[in-house]
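For this view, one protein chain was removed and the others were kept in their places.
After this line comes subunit A, so read on.
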Amino acid sequence: MSKHSVIVGAITLVFAFVVSVHAKTARVGDIVIEQAWARATTPSAKTGATYLVVRNSGSEPDSIPSLETPVASHTVAHQTRQEGSVSRMSEASPLNVPPGGALEMKPGGTHIMLMDLKSGLKLGQQFPLTITFEKAGKVEVPVKVGKPGALGPE
């Protein structure tokens, strides 16, 4: 193998890694955020839901005291609970991320509620979400908008 092909190979690997990280995950300290997605809404909708997975590879618990996005006036962590046939939604701040564990959001459970949307969320659209971790600090993740009734990232 020539020196040249080794260099090309190494550059390709680094590039592939950078691209894959950018496409799927964001990292800050010991925290990795995966698969941020939202559901499309009607053009006049005032609320929307965003879901993501946060992994904490560190040995300390962390938490999310605040969330921000330019598409909504305010953004709150919510929890849906099913009690018998009744569905209830309540605030879930601050969200905790256990050490060596994950915070997994999904429809019917924990979600990020976008309130007072400035305009509806369109299928295929992407918007930034800034997540502030108590210990790891701030990170901005891209959120991809999927189908209105999507059950996971597409």
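Just so it is clear, a contact is a pair of C-beta atoms (placed from the backbone, for glycine too) under 8 Å apart; a residue touches a chain by one contact, two chains touch by 3 or more; residues count from 1.
Definition applied: contacts and distances are computed from a predicted model.
J.: Quick one: find the hidden chain's UniProt protein name among "Electron transporter SenC", "Molybdopterin-binding protein", "FAD-dependent oxidoreductase" or "Cytochrome d ubiquinol oxidase subunit II".
T.: "Electron transporter SenC"
J.: Looking at the full complex, which residue from A:A40, A:V54 or A:A136 touches the chain that isn't shown here?
T.: The missing chain is touched by A:A40.
J.: Since one chain has been left out of the picture, which residues of subunit A touch it in the full complex?
T.: Residues 39-49, 74, 76, 78, 80, 82, 85-91, 107-108, 111, 113-115, 147-151 of subunit A touch the chain that is not shown.
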